[in-house]
Structure formats: structure tokens, C-alpha cells
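Structure in C-alpha cells, see below.
A single protein chain has been removed from this complex, and every other one stays in its place.
Which chain is which? They are A, B and C, in the order written, and residues in each are numbered from 1.
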Amino acid sequence: MDSALIPEGANRCSFPKFAVGIAIVGAVVLWGVYAMGLIWWKGLNQTNMNDYYGFALWIWADLAVIAVGGGAFFTGLLKYIFKVDELKNIINFAVIIGFICYSSALLILAIDIGQPLRGWFIFWHANVHSMLTEVAFCLSCYFAVLTIEFIPNILENRQANKVPFFHHLAHNMHGVMAVFAATGAFLSFFHQGSLGGVAGVMYGRPFAVREGLLIWPWTFFLFTWSAAAFGPCFTLLVTRITEAVTGKKLVKDNVVHLLSKISGWMIITYIIAKIIDTIYWATVTVPGLGFNISHFYSNNGFYGYWILVTEILVCGVIPGLILIMKSTRENPTLRLIAIVLGVIGVCLNRWVMVLQIMAIPVLSFDTWALYVPSWQEVATTVLPVAYGIILIAVTYRYLPVFPQEKELNRTKPVTE
Amino acid sequence: MKVDRRSFLGLGLGAVAGFSVSPVLLKLTDDSSIWTQNWPWTPVPVDGEVMYESSVCSLCPGSCGISIRKIDDRPVKIEGLTEYPINDGGACLHGISGLQYLYDPSRVKTPLKKNGDKFEEISWEEAVSLVSGKLADIRNAGTPEKLACITDKNTGSVSGLFKRLLKTFGSPNFYIMPSLESYLELTAASLHGKGTTIGFDLDNSDFILSFGAGIIEGWGSPVACFKANASRKERGATLCQIEPRLSNTAANADRWVPVKPGTEADLALGMCAVILKNNLFNAAAAAGFKGGFNKLTALLQNDYPLSKISEITGIKEADIEDIATQFAKAKMPVAVFGKGRGDGSQSLKELVAVHTLNCLVGNINKEGGAFVQPVKEYLEFPEETMDDIADKGFAQAKLSLYVHDLFDKVNASSQPVVEALLVYQSNPCYSLHDTKAVKQAFGKIPFVVSFSSFMDETAKEADIILPVHTFIERLEDIPSGAGLSKAVVGLSKPVVKPVFNTKHPGDILILIAKAMDGSVAQSFEWETFDECLETAAGDTWGDLSENGYVILSEGVPKIPHEIDISFLSKAPDSVQPTGDGDLLLIPIDNMRLPSAAQAASPFAVKTVSDEELKGKDTVVEINPKTAKGLKNYDRVTLTTPVGTAKVMIHLSEGIMPGLVGMAKGLGHSFDNKYVSNKGVNINELIGPVIESGSGLDAAFGIKAKISKA
Amino acid sequence: MFPFNFEWAWDIAHMVFFGGFWYAISILGAGLTFCILKAAYDTFKGGGESHH
Partner (left out) sequence: MNKENIKAHKFGMVIDLDKCTGCGSCMVSCMSENNVPFKEDESNKKDSITWMRVYKLTNGKSFPDTEIVYLPRPCQHCGGKGDHGHSPCVSVCPATATDYGYDTGIVSQIYTRCFGCRYCMGACPYHARYFNWWDPKWPEGMEKYLSPNVSPRMRGVVEKCSFCYHRYQAARDKAYYDGREDIEENEYQTACTTACPAGAIVFGDLNNPAHRVHEIVKPDPHPASNNPNVVGKSRNPNVFRLLERLGTNPKVYYLSEREWVRKAGDNYLEGEWDKIKNHHGSESHG
């Protein structure tokens, strides 16, 4: 019944099947929206946050989706600025994933703040010295860029494209996309970085604080670098999942291999920097403030050295090595393991940089503070995931997202 | 015009775009943020002219001067009154929270009569005629002694009027709740003769030996004690604190000596023995001892050898000797007694034993020592008119010596020994040991009248509640006491119009008396309480009303005193805790939780540590050695011979192994969600233990068991 | 955000921060305006044939 909207020559499941799937995920969305309503109506007392945990699950989710959404800007940068042309076959999807991630991040922020109706004060009464101000400005601007990048893809829908104006608009936007992508890369550099800066400038929190360059602590650069490194992992992971769900090959192996390789080298360089940063922090910064790093990893029921090892070695060095070596990179199973580890690693890094900071006592007579989120927090954190699934399903169904899909799914497969 | 899908879409998009660029959105955004800044449910305090009024706080026996900041007619803040002779500017948290009592949700707003299980509102006329009618019936039946009364103190005009009512009615059964002042008078009566009291010159002493007196736990006049303690630090005076738990006082002291609970009297006597043995006593003072100095000396030397005392008290011999020697050799030593706040159960043996240390070193009526002098009286009521019923009834023996014993008598008898009970400014159903028994006794008394501002545990047991003004709403003389070295009477003034339909307790008594006949009505000839106070205060009134206070005595009393040690010479026994548990439950007094008549305010409850109260659970303190694998905030069942309670555990190195410390002042059960239904009332777990020889309830704790819940 | 907000100061921090911000906004705005105008022009010209 919706065949008129489906891209020409593409094979899609029946509408009822599609509708049922959407309904199931939609139920999760409704659950999240209900929790969101509760929070807006009754206030943040619906969460388990407290005065020790001003930043909690949501801020982690926020940082995590922005980190994994970094695939959009980095792929865009490679495609439009560095002219890595193969990536045109995955750029649409990278943009959609980025759009989902960033819209989710903005939504989470709107739930997270105590006075959502005053949220715009962050722009109006901006304190330019605050990393969060930088985040807010760049994040919103970059979201505008993502929307601009997403629009041509939407306009390429079979029906929309029949409208001459839309057709021309899409065409023209493609034409100047490099300008948008460059602006996007510039904005992303700053907001990814300033999200890292959020933690790094907290000089009252020895676990978070880092020295740095001018006004930017090292976490600023590490966050940007890690988003660029692990973002493509997430793009590849979601692509892989979409392929598994649709049962079709959507992107050619050479494109996947190329992006994996770039991601691998980014991860390796990032993780070397991260290791140097950690060693410097552990041996110079922190002891200078009177702390042993063991203080941050002991005397509590959750945070131990395991989290440091998992983040850096298991989910950093290992995926990096897998992805830079041709033999392992081109092995689908190992590659999948690597990109999954990578995504976990960057999320774990954001967790550490939000929640572990809050948990650690700084005053010598204070104690560790652990926290378990309320169901409302969990529901609102799951909400973006469900929303993302729906958006991907809808865009995949109605938009020509994967340029190679038709070619890869002819009745008789051809090899190139 | 034909509207097809496309043009409809276009129109829609156009409308959205047009709306977006119009100022409407901006305006709405701005309005919504302004709305969040003026939510109608967030109160906006009304501004007005600032005024300060001074008064005196009567929430506790401390009797501090207070300054009340008002905005027009509205009191907004209570602070300490500078240059007031007791507190000079400082204030305790309860006084500062005073306005929360004024607007307390659990206040009784109008007179109430119990009908079945419920209270119904009645008019003041009906209330007064109900009470006076019932009292007249008792009097006319020829049993006026069956009217009893409990108030918080012996002094002051309101208590004076209650006493006067009882006397002219024909009843000797006037009781006061135990307080530090009552113990001081009792100790003084035993050693120095009736009608005297003791004050401690903590401001000047250079060695304070405190037997568990919670000098910064709310003992005595709290703010004065805090000040004395701060000045002690400046003067370099020593505080040696003897008690089984690291209280705040112990923590603040120069030396903390943990002692086995209940052996303080033995320790004090052991120290007396050391002083006698080493000839460190003041011979001139000792020469004046009556009641057998030699007998006492012999007794101490035979029965209190250092080794035995060390074993009993758990304190090293060398330490006992050292402390006793330091105490005796100090220039201005003073030994202080009254465990905790000093208003809980006390043993007369212990009080007298400690004060004997003062007598031995000869610091009575010396600077920095203990001041012994007659209780200062500044009120003079006109002579009562006594008719035959009054004379006959008043001449009868009191039912019991102390208030807890009164309820035992009521419970023990099948006939009503008390026909009617008046309760004022006290909460025996909460603050006496074994509250269940006390409530049972209340049930057996046919007619209970509560003069209370709040629907507290005792008011709930009453048949009639006559709501009284809070201290912020009424005129009253507030005499100091509570171990201060000076005697001051202050004037508490109404600084706000009564918030509810309440009356001054003195006015209520005058109304009730006038509604009766005979000697009662004739003895209450004033129109109002104000008039009564003014005439009774006589010469003092001028200064009192003008300055807000009158200093009745100050400095070292230049009067002779006698010392009679016959009570100790009789070698009284020490009390033992009841029960057979392996642990001993002891109460903890803490400045932030009042334990007597007045429940804590919401602000005060907010300051209570999560090591004492967590959610709705009392947290008890035990030494990790006693914990046997229990962890912080584990839930356990605490069982004593009197009751059981579910509590949580807090492990503390500051309490002696084998003890369970529980905060006093929790577990209220009235209608104030900020204060009530939080934790356990320790008095539900501890029963009275009567000390032979004094008749006091001297239970310092009770044997207890804990088992994992 | 604007010079008429009272937090505004003509200092280096504000100039750098808002310089970057307004610069990015202008580029996006100009790019988008160009695309729309050009698309309108193309539509008016009656092109319609795509050349991907």
C-alpha cells in the first residue's frame, strides 16, 4: 500500500510486517515518552540523581551518543574535504545515524535540565568561559548541519523528488555539501572537544582534571580524537546490524574495509595518546594534588582497575590492532568483534568521565557515592534507541540510503 | 479553490515557516521562562518594616534571651539576644527554630473534648465549665486529694498557679517531671539541706571533672554551657569527661575516660578514697562535714580500694589515681554530674558521690567551684484562702515521691487513686520510662486535662485538651536554673497575636478557678494572668518589664553552707540494669534532638545525623567488636525485657564494646510528618529501676539482645 | 549572545567565541539561502532533468 514511496527497484518487506515491527518498537518509545512526561511534570525527583550525582546516566548517554555519532562528521570530513570518494556509499547512513544521535542528545538535555523552559538561557546569557556553553552552541549548530546534510537524502524520496523544486534543492545542496561538511567538521571538533573539556576543566575534581593547551585540557583533544576514531565503528556496527535485519548486503566490502582501516589507525593513534595522558595524569597531575591513583579504584563496591584495563586495553588497543592489520580487518567475525569492542570502549570512556568522577570522594572525610538509576531514567535513556530504530527503519524503507543496494541485490549477484 | 495534497502541504509548510519567523515564538519562549520564575505555588514573602523585639525562650530550661526579627506583624527569625546575662547573643538550634513551633501542623487549634476515640472541637466556655464541673464533683465528694497535677518545673508563676490551684482545691499531689534542676535540688537537699540548689561556675573553673554531664549535649543551660566550653579552650582549663561513649563532650574534652555504665558512683567514691588516702582533701572543709566523716572515710578505705574500683569501672588504677590527684590539686576544680542532658534517670548515689568530690576539695562557694545557695524566690502570691476541704485534703500524704511512681500506684490499684489529672508543659506518655505502662495509667485515670500547645503523645491520651499559647505568643516569667552559676529571671513576651484559638495557661487556670466556689475561687481573684504576674512579681516587676530580665544572684555566694554526708555513710547500693541480654542499651543525648516535653522542629530533624536516623529507622550505635559481622545499616531486632524494636546498625569506634547506644528524642507519634513516626522512642524499651534509699527511677540502661532481622 | 545582553563584554573571549559562532551561522545561512534561491531559479527556468 506504500509501494509508491519505496525507492525504485528496491525490495522491501510487506507493509503490515513493517507496521507490526514499528508498533513493537513504538511501544518502547511510548514508555520512554511517558517517563519523559513524568519528569517534565513532576521534576527531577523522578530520578535517582542527588546532590552528589548532579551528572548521571543521562549525561553519560548524552556523551556516548555524541561520541558514537561522531562517525557522521568524520566520514563527512573524509568524503567531502579529503575526497575519499568510496565513502559516498556509506555517507548517507552515517548522516542519518548522526542525526539520530544528535537529536537524541538534544532531547536528553531537554529532559536533564531542571528548568527546561529556561534552557535557552544557555544561549541568551551565555558564559563564554564555560565548556558547556561551547557544547551547547556547537551542538545545536552541528545538529543544524546534520539536518542540512540529511535533507537532500529525504528529498530523494521517490515522491518528493517528483517535485521540481525539491529535486533542484537536493541537487544544489549536494553541490555545496563540502561547505556544510567543513563547517560541520569545525563545529564537531569544538563540541566533541568541549564535551571532553567539561570534565577536564573541573579542577576541583582530581579524577577529571587534566592539564592542557591554552584553555583546552587534554581531554578536549582526546574526546575529539576518540569520537573520530570510534564514530566510524558505530556507523559500521549499525550498518552490519541493518544488513543482518534486512538480510541484504548494503555496502560493499571495500568501503567497509576502507572505513575500518581508517578507524583502526585513528583508534591506535588515539589510544597511544590516551595511554600517555593516563600515565602523565597518574604519575604527575594526581600525585601533585595529594592523591594516589589507587584512591580512584579502591574502597568501593564497583570501580576497580578493571574499568581502566577494559577501557584502554580490551576496548582500545585490541580493536585498534584488529582493524589496522589487513588479515584480521578483512575477517568479518574479527572485524565485528573489533567494532563492537570499540563502541563499548568509547562508551565506557564517557561513563568513566561522567559517573566515576561523581562517585569518587575528594574531601578526605567524604565517602564513595554509588548510584542506581530509577526506571524513569532508564526509560528515557532507552527512548532514543527505540526512536533511532524507527527512524532507521523508516528511512531505509522510503529513502535511497544505500547507493549500492540495488547493485548488490540483483537477482543474480554480480561481482565487481 | 481546489486544495490538493501538494498545495495543502505547501500551505502547511508556509504557515509553519511564517509562524517560526514571527515574534510569537520568541514572545512565548520568553513568557514561559518568566512564568517559571514566578510559579504561583512558590510563596513570595511580603516585605515590610523591619522590627526587633526581645523576649526569653522557654523551650528548655536554658532560658536564653532571644531577639525576634519581625516584618510588620510577622515574626521571621529568632536569634540570640546580645548582652542577655545567660547567652549573650548565642542561640541553640531549637530556639532558632521557634517559629516552626508557632506554625506547627500538630498544634491544637481550639479546645477539644474526647468523644470515644475521637476529639471534637468545643468552645472555651464549654471546656472551662466541663473541667471546673468535673473538679467540683471530685471536691464535693470529699476526695480533693484525688486531683493530681504534673508540670515541668517547680518555679515560675504558671507552675505557682497550678500549685495554688491544687493546694486550695485540697490536694498535695503536685508533681514535676524530672529535670536537671530537680536533681540539683535533690542533691543539694541531701548534702546541704532542703530548699537549696547547686550551680557550677564552669566559666571560671580550671579543671572540670564531668561524670557524663553532656556539657555540649544540651546539659543545663545549653548556650551558656557552649560559651563556657569555648572560654575553657581560651583559658586552657581542662575538661575530663567520664562516660562510656565518645559523646561530643567527650570528643571535645582534653581527656576522655570510658567507664562501665552504672559504675560512675563507685568511681567517684573511689576518687574520694584516693583524695582521702593521699591527704589531698581540704581539711578545713572536711572538718565541717556532718553525718560521719570518719565513718565515710573508713567505709571508703575499706570498701573502695583502688584495685576493686578499677575492676568495677574498667578504668586503670593509675588513671583513677591520676585524675583524682589532678582534680584535687587543681586551683579551681569542679566535679559535674547529671548524665547526658541531666534530665533523664539519675541515681542519687551517683549525684551525691560526685558532689562529695566537690565538698572534699573544698570548692563549695569558691570561684570556679560549685555554688550552693537557697533557691531564689522572686514571686510572692497573696496568702491562699483555705476552707475545710482544702485543709483536710492538702494535709494528706502525697501519693508518691516522684512522678513515675505515681503511675505505678495508679496501675497497681484497682480503685482510681487519681480521679483527675492536669498535665501542663510535659509529655510523660513519651518521656518517662516504659511509656506503655504510663499510657495504661492514663487510661485508668477517669479525667485527664492536658494544657498543651501540641497534639503530643500525652495530649492524645487526655479527655480534654486546653490549647495554650506557645512561648512566642505569651507573657511569662522565665526563671533560670539548670546548674547556672547565676540566677536570672527573664520575661517572655507575646511578639505575635495568637495564631489559633488558644489561651494563656495562667488565664485558663484563673477561669477554671473562678468557675468553682470555695477556697479555690477566692484564691484566684485576678482578672487576668498579666495582672497576677505583675502583683506577684512585686518590686521585681519594674525592672523585669523594663529590662526584660532581673539578675537575682551573681558571683560567688557569700553565704555559709553545711555539708551532711549521712546519705553516703549508709553505703547505699548501686542500681543494676534489669534483663538478661548480653548487651546493654543506653540512651544517647544529643543537642540536635530534644528529648523532653518539646519534640524537635522540622529544621532540627533535618540536622539529625544519618548515623542516628535513616528514613523511618532509628540507627543504633555499636562497637565493631560487638557487631559480630553486622555491617552499617544492617537491620536488626533489638529486644529488651520491656519491648522490641526494629533498628539499623551503625558501627562506631566511639562506643564501649558491649553497649548499644540509641538516640533519645525519636519515635514521636503525632500528626507532623516532618517530625513524627521517625525511629523508635527509647523509653518504650527501657523500664524504670527504683533506687533504694532515694525512690528515684535510676535506670541508666537495660540489658538487650540484637538479632538479625 | 548579543551585544545588548548585559553579560556581553567586548573582550577577547567574547570576540573569539561569538566570532566563531556567528561565522559558522553565516556560512550555514548563506549556503542554505544559496541552495534555496538556486533551486527556485532552476525550477522557474523549468529544468527538471536531473543529472546525478
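Just so it is clear, contacts are C-beta pairs under 8 Å (C-beta built on N, C-alpha and C of every residue); 3 or more make two chains touch, one makes a residue touch a chain.
Here the structure is a predicted model, which is why all the values come from computation and not from measurement.
*Asks:* Among the chains present in the display, which ones are touched by the chain that isn't there?
*Replies:* Touch partners of the hidden chain, whole complex considered, are A, B.
*Asks:* Tell me which of B:147, B:605 or B:662 is the one touching the absent chain.
*Replies:* Checking each option in B:147, B:605 or B:662, the one touching the absent chain turns out to be B:605.
*Asks:* In the full complex, which of A:287, A:304 or A:332 touches the chain missing from this view?
*Replies:* Within the whole complex, the residue contacting the unshown chain is A:287.
*Asks:* Of the residues listed, B:43, B:116 or B:560, which one is in contact with the missing chain?
*Replies:* B:43
*Asks:* Thinking of the whole complex, not just what is shown, which of B:91, B:563 or B:685 touches the missing chain?
*Replies:* Answering carefully, the residue with contact to the hidden chain is B:91.
*Asks:* Tell me which residue among A:202, A:282, A:307 or A:385 touches the hidden chain in the full complex.
*Replies:* Considering all chains, including the one not shown, the answer is A:202.
*Asks:* Taking the entire complex into account, which one of B:189, B:285 or B:499 touches the absent chain?
*Replies:* B:499
*Asks:* Touching residues of chain A against the unshown chain: what are they?
*Replies:* 43-45, 49-55, 112-116, 118-119, 121-122, 124-127, 129-133, 136, 198, 201-206, 287-292, 295, 357-358, 362-366, 369
*Asks:* Would you write out the residues of chain B that touch the absent chain, in ascending order?
*Replies:* 36-37, 39, 41-48, 69, 71, 74-80, 87, 89-93, 96-97, 99-100, 102-105, 216, 222-223, 226-227, 229-230, 233, 246, 248, 251-252, 256, 258, 499, 591-592, 602-611, 613-616, 623-625, 652-657, 673-674, 678
Methods note: only the chains that are shown with their structure count from here on.
*Asks:* If you average the CA atoms of chain B and of chain C, how many Å lie between those two points?
*Replies:* Once rounded, the distance between the two centres reads 73 Å.
*Asks:* Rounded to a whole Å, what is the gap between the Cα centroids of chain A and chain C?
*Replies:* Between these chains, centre-to-centre, one finds 26 Å.
*Asks:* Could you list which residues of chain B touch at least two other chains?
*Replies:* Not one residue of chain B touches more than one other chain, so the list is empty.
*Asks:* Residues of chain A touching 2+ other chains?
*Replies:* Within chain A, no residue contacts more than one other chain.
*Asks:* Which residues, counting only chain B, touch chain A once they are in their complex?
*Replies:* Per the touch definition, chain B meets chain A at residues 6, 29, 32-33, 35-36.
*Asks:* Give the list of chain A residues in touch with chain B in this complex.
*Replies:* Residue list for chain A touching chain B: 115, 117-118, 120-121, 163.
*Asks:* Could you please specify the touching residues of chain A with respect to chain C in the complex?
*Replies:* 123-129, 133-134, 137, 141, 144-145, 148, 164-169, 171-173, 175-176, 179-180, 183, 186-187, 190
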